[in-house]
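Single-structure report; data block below.
Note that one protein chain of the assembly has been removed; the remaining protein chains are unaltered in position.
Think of it as A, B and C in the order they're written, each chain with its own count starting at 1.
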Amino acid sequence: MDLHEYQAKELLRAAGVPVPPGRVAITPDEAEAIATEYGVPVMVKAQVHAGGRGKAGGVKFCKTAADAREKAQAILGMDIKGLTVEKVLVTVAADIASEAYVGIIVDRATKKAVFMVSAAGGIDIEEVAATTPEKILYLPVDPRYGLLPFEALRMGFFLYPDAKLARGAAKIMQQLYTAFINAGCSLAEINPLVVTPTNELVAVDGKMVIDDNELDRRPDIAALRDESSEAPSEVDARKANLTFIKLDGNVGCVVNGAGLAMATMDLVKYYGGDPANFLDIGGSSNPEKVVNALRIITSDPNVKCILFNIFGGITRTDDVANGIVTATKQNPLTVPIVIRLTGTNEEIAMEILKANGFSASSDMDEAVQRAVALAKGEAA
Amino acid sequence: MDLHEYQAKELLRAAGVPVPPGRVAITPDEAEAIATEYGVPVMVKAQVHAGGRGKAGGVKFCKTAADAREKAQAILGMDIKGLTVEKVLVTVAADIASEAYVGIIVDRATKKAVFMVSAAGGIDIEEVAATTPEKILYLPVDPRYGLLPFEALRMGFFLYPDAKLARGAAKIMQQLYTAFINAGCSLAEINPLVVTPTNELVAVDGKMVIDDNELDRRPDIAALRDESSEAPSEVDARKANLTFIKLDGNVGCVVNGAGLAMATMDLVKYYGGDPANFLDIGGSSNPEKVVNALRIITSDPNVKCILFNIFGGITRTDDVANGIVTATKQNPLTVPIVIRLTGTNEEIAMEILKANGFSASSDMDEAVQRAVALAKGEAA
Amino acid sequence: MSIFIDKDTTLLVQGITGRDGSFHAKQMMEYGTRVVGGVTPGKGGQVFEGTVPIFDTVHQAVHATGANTTVIYVPPPFAADAIMEAAAAGIKLIVCITEGVPVLDMTRVYPFVKEHGARLIGPNCPGLITPGASKVGIIPGRICTPGNVGIVSRSGTLTYEIVHQLTRAGIGQSSCVGIGGDPINGTNFIDCLAAFEADPHTKAVAMMGEIGGTDEQEAATFIKEHMTKPVVGFIAGQTAPPGRRMGHAGAIISGSSGTAAEKIDAFKAAGMGVASRPVDFVELISARLR
Partner (left out) sequence: MSIFIDKDTTLLVQGITGRDGSFHAKQMMEYGTRVVGGVTPGKGGQVFEGTVPIFDTVHQAVHATGANTTVIYVPPPFAADAIMEAAAAGIKLIVCITEGVPVLDMTRVYPFVKEHGARLIGPNCPGLITPGASKVGIIPGRICTPGNVGIVSRSGTLTYEIVHQLTRAGIGQSSCVGIGGDPINGTNFIDCLAAFEADPHTKAVAMMGEIGGTDEQEAATFIKEHMTKPVVGFIAGQTAPPGRRMGHAGAIISGSSGTAAEKIDAFKAAGMGVASRPVDFVELISARLR
C-alpha cells in the first residue's frame, strides 16, 4: 500500500525526523489558510500515487498565501498519469544548500532491509545510480541487530564530512529505520534530505510503501489507505481479498494463483485474444470470493467472455463451482462463460456445475481457445 | 544494585505483569491506612536487601487493618542479617492454589540471559533445583532475536498444562523479559508466581538486580537506589567510584584492580595479618580517588596501618602519589602508612613521594610484611 | 530416489486442527505420507483422525514422535513463529504453506533457520511431493506419477498444470518442489537444481519462473556452469503489464527490471529448452529424455 507524501511525513515526524511544517488541503481556500498559518513561502504539492509529479506541474513554489490559493486551484483536479489530484500538501518551503538521498528497501538478494544513501540526492538519483554508482552507499541492516549506531554514523559521514551534520544524519537514519520497521514498510525514502544554508537538516519529501501483509496487525497504518486515490474496481477487489488489475482486452479471466493467472493471460494472447484483467482469487477459497470476482469482472463493459481457469490445490474446486452457481443465480450472465476446473474435489465440482446447467473442461488450452473464440463472437 | 521488592513490583506492574495492589509504609499508621485503603487481608513485608526475610519474621499475614498496624510496628526497626528494616510493603494477600518460580539471570556459561522456570516454586526452589533438576526448564534467550513467542509459550506449557494459564504465563514471561531488558537487569525473578483458586495468575513476590554498569544510561533506575539500606562507608565509596567492602581486620588496603586487591588481602593473611577491607580504586585514576579512598579507610577505627599496593597500568602512579600527598595534607594520618608503587610513571611518583617525606617500596611481599608488622604494633 | 522427502519422511502438521491444516493432513495421510503428529497450542492430548497425536508445542511433538519434517498451515501473523519453533526444536525440513507472511518477519526467520541447520521451503508455496513416496503440502497427489523428471517452480497452481500435463503424457516425476513466490523464501531455484543434479534418479528438470527479480537469471547461470542434466524453463507473465515501480530505491537496487524477455534470454543463453506454453513442456522434456 502506498502512502501519500503527507502521511509518510506524519510518520517520519512522529519518529523524530525534522519535517517542514504543513498540512493537507482539499480546497484552494484551505491551501491559502494553511499558507497564512505557517507562513510563506510555501510549496503546494499534489498528493497522488504517481511519480513525476513535479514534471507534470503538480508541485509549485508560492511566495504568498494568495499565490498558494491560485496554485492549489490549478493543481486540485489535475490529472497526473491517469489519477485525479484530490489533495494538496501545503508546506513551508525550505532553503536548500544541498540535497541528499536516503532510502530503505527490503532487498530480495540480501534478504535484508538495505539502506541506500547518496550525497547526490534529488530527482535525478536514478541517473546517479546508473552512471556513478560509487556515489551511492549500500548498507544492508542485519535484522537480528537492527541498525547499529556505527552503521548510522558511517552513512552520516558518507553524506557529510562535517561531524555535526554527520551525527544529525545518523540520528535521522535511526529515526527513518524505526519508522520503516514500526509501519511495516517495504520501502521508505527521504528525497531530498536537505541541508539548509544555516546547516540544519530537513526531510523535504518522504515516501513510504507498506507491505500489504502487515496491515492486518497494524490497524492504525491500514486506516491511512486513501480509497479516493484508487480505481473503484481495485478497491472492490481488495475488499473481497482478490488481486485484480484491470487491462484493456475483452476476455475476463478468473484464475487461482498468480503464476497460473499470468500463464492464462499469456495463453489468451498466444491464441490471438486479449485479456480484460489479471484476477487471482488466491490460495484458500470460499464461494463468496467467486461471487465477488464475477461481480467485478462483469461490471467491465468491455468483457465479451468470461474464462475460469482453476487448478485446485488448497483452493477447492467445489467452492468455486458453488460460487459460480450462486453468483449467476443472483445476477444472470449476459456474456458467455468458459469454465476450466481440475484438482481438489474436481468430481464434486463437476457434478455441481452439471446439475446447474454449466459445462466444464479440464484442459487449459482447449478452454482458452474456446474463450478467445467466444470473445471474438465466433461460435464455440 | 539490588531493588526492593516494592520497586521491582512497580517495574513489573509497568510492564503489564499482574501484581497484587499495595504500597510501601514507613510507619505503623501508614501500614494501617494502606490496609484500609486496599482491603484486608494483607501481607506486611520487610523491605531489606537480604534473603530469608520470612524465616526471620519479616513477612506477616494480617486479617485486619489493626493487625497490619501491629505487625508493621513489630517489623519496622527489626534487624535482618545486620540490616535495619526501614520500610514495609503492605500488599493485598492473594489466595494461593499453586506456586511457580520464574527467573531470568545473565549466565556466564551460555553468555545469554537464561530463563529458569519451575512449577515447584516458592521458598524451597533451590532445594528443587538441587534434588529434582528435571523440574526446572532452562531456556537461554538469543539476544539477537529476543524472547520469541514460541519460547514463552513453551515455558507456559511447562508450568501449566491448561492452555489458558499457559498463555497467561507466556505473556508474563514476555513482560518480565521486557522489564529485565529495559531496566538493565542482571537478575529478575517472580517467586512465587501464583495461580489463585479462581485460576488467575499473580506475581506475589518480585526481585530485580540491576547491572551497575547500566545505571549511567538509566537515570530513572539509578534514582531507585535506597541509600538508607546500605552501609554508609559503602555509599561513600560508591559515590567516589571506588569498590569497597568492609571487613573485620586492621590492615587498611588501597589497591588498584580487583585481582591484585584480592591477592594483596590473601598475602596480608599469608603473613599473619588481617585485612580491614577490600578497596579497589579501579582502572583509570585521578588524585581525587585516592583522597576519597584514604578518607574512607581512615574513618574505620579498627585500622592500625594503611597499605597502598599500586601497580600502574592505566592507573598512573603519579596520580596516586599526588592523591596521597593531597589527602595527608588535608587530614594528617594518625596511623602508619606503607606505600608500594610500581609501573606507569613510577619515577615521577617516587619523586613526588620523596619530596613530601614518604618512603615507598616497589616490592609487594616486602610492603605487605611491613604493613602486617606495623598493624601489630611491631617496629617496621 | 528423490530430493528432500521420501519414504523415510516423518511429518508433523503445525495447525492440524485448522480448516486448511486438517483438510490437507488427511490428504497427505491418504497419499501415504507418514504424518506422525500434529501441533495446535491448547489441543495437546487430543488425537487427529483417530491416529495422529496432537501436541501443544513442536518441542513436545518432536520429543514424542521423532519427526524429521514439518508442514505449516497456521495463519500469517503466526507463521514466522511457527517456522522458528520448528527450527529450534530440531526439525531439519520445514515447509510453510501459509500465504501472506510479512516480509520483515521473513528477514528474521531466514537467518534463524540457517543458524539451526534447517531447510525452509516457502512460505507461500504449495510444498513438495515425491510421487508414490511422500507428499508434504498441498500439491494434488493424483496429478503426479513417479518418474525421473524433477520439477521446481515459483508458482503453485501453474506447477500443478504442468505436472498434470506431463503425467497425462506419461512423463513421471522424481520430485516436484514449489519454492513459493515471496520476496524472501527459504529455498531457491539453485538449491533445488543442485539437489536434482545430485539425485541419480532425476534425468531432466522442468523449471517454472515468473516475471520480477533475478532468481531465474541466476539459476540460468548456475545451470550453464554446474548442471549436466537438461533443464527446460518457462516464464509466466510474458504479456503482463510492467509492474509498479517501488520508489527510487527499487530502481536503484535492481540491476534488472525482471521482464519475461530478459529471463527467457538468460535461459536461451544457458542452452536451456524454453517452453512458450505450459503444454510445450511435454514435447521439450520428452525430447531430452530420449
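Quick note on the criterion: contacts are C-beta pairs under 8 Å (C-beta built on N, C-alpha and C of every residue); 3 or more make two chains touch, one makes a residue touch a chain.
Since we're looking at a predicted model, the values are computed, not measured.
Considering the whole complex, the hidden chain is in touch with A, B. Among B:Gln7, B:Thr91, B:Asn292 or B:Thr344, the one in contact with the hidden chain is B:Thr344.
When the omitted chain is restored, the residue from B:Leu76, B:Ala169, B:Leu193 or B:Val209 that touches it is B:Val209.
Only one residue from B:Ala231, B:Leu247, B:Val335 or B:Ile348 touches the chain missing from this view: B:Leu247.
Of the candidate positions B:Thr36, B:Gln73 or B:Ser186, contact with the unshown chain belongs to B:Ser186.
Here one chain is not drawn; of A:Pro149, A:Pro197, A:Pro232 or A:Gly272, the residue touching it is A:Pro149. Summarising the interface, subunit A meets the missing chain with residues 145, 148-151, 153-154, 157, 161, 163, 166-167.
Although one chain is not displayed, subunit B still touches it through residues 51, 101, 103-109, 111-114, 116, 125-126, 129, 136, 138, 142-144, 181, 184, 186-187, 189, 191, 207, 209, 211, 213-214, 216-217, 245, 247, 255-260, 262-263, 265-270, 275, 278, 282-284, 310-315, 342-344, 364-365.
One rule holds for everything that comes next: only the chains that are shown with their structure count from here on.
We define each chain's centre as the mean of its Cα atoms; on that basis subunit A and subunit C are separated by 27 Å. We define each chain's centre as the mean of its Cα atoms; on that basis subunit A and subunit B are separated by 55 Å. Counting partner chains per residue, subunit C has residues 108 touching two or more of them. Shown for subunit A are the residues in touch with two or more other chains, namely 144.
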